[in-house]
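Left out: one protein chain. Kept in place: all the others.
== chain A ==
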């Protein structure tokens, strides 16, 4: 009868997300507690204004103790120095700086701020090489977080 922790938290988060979503975020598909698809709109006044992106969240049974897999999907993957063309995102809080107090909404906010602080739309310098070798799950990549400016 006891619901597992991740299910209880995700149902709560979903309710919160539906009630008062962060700016530019809308739920596309969240029918279970495994995979969610969210829409993310570029914030006005930034390089991505008017663009629409799709985010995919994959939750494991240890959520929120372990981070979900988060990546951009769909046709439009934002062109950003920390986002590879296969949708993988180089963002520390998604990997080794994850904390269980983070939520789907807080990840969306982090991504929104990452996009907003971008000054030039370009792919990461090692994009071509990375997408050839990368595994499907970005959590299997050994990330090096070096750039704190964007």
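Here is the rule we use: contacts are C-beta pairs under 8 Å (C-beta built on N, C-alpha and C of every residue); 3 or more make two chains touch, one makes a residue touch a chain; residues count from 1.
Going forward, contacts and distances are computed from a predicted model.
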Q: Look at the options "Cytoplasmic tRNA 2-thiolation protein 2", "Vacuolar protein sorting 55", "Flap endonuclease 1" or "RING-type domain-containing protein" and return the one that UniProt uses as the protein name of the missing chain.
A: "RING-type domain-containing protein"
Q: Decide which residue listed in A:64, A:81, A:124 or A:138 touches the omitted chain of the complex.
A: A:64
**Q.** chain A, residues in touch with the chain not shown (by the definition above)
**A.** 1-6, 8-9, 12-13, 61-62, 64-66, 98-101, 103
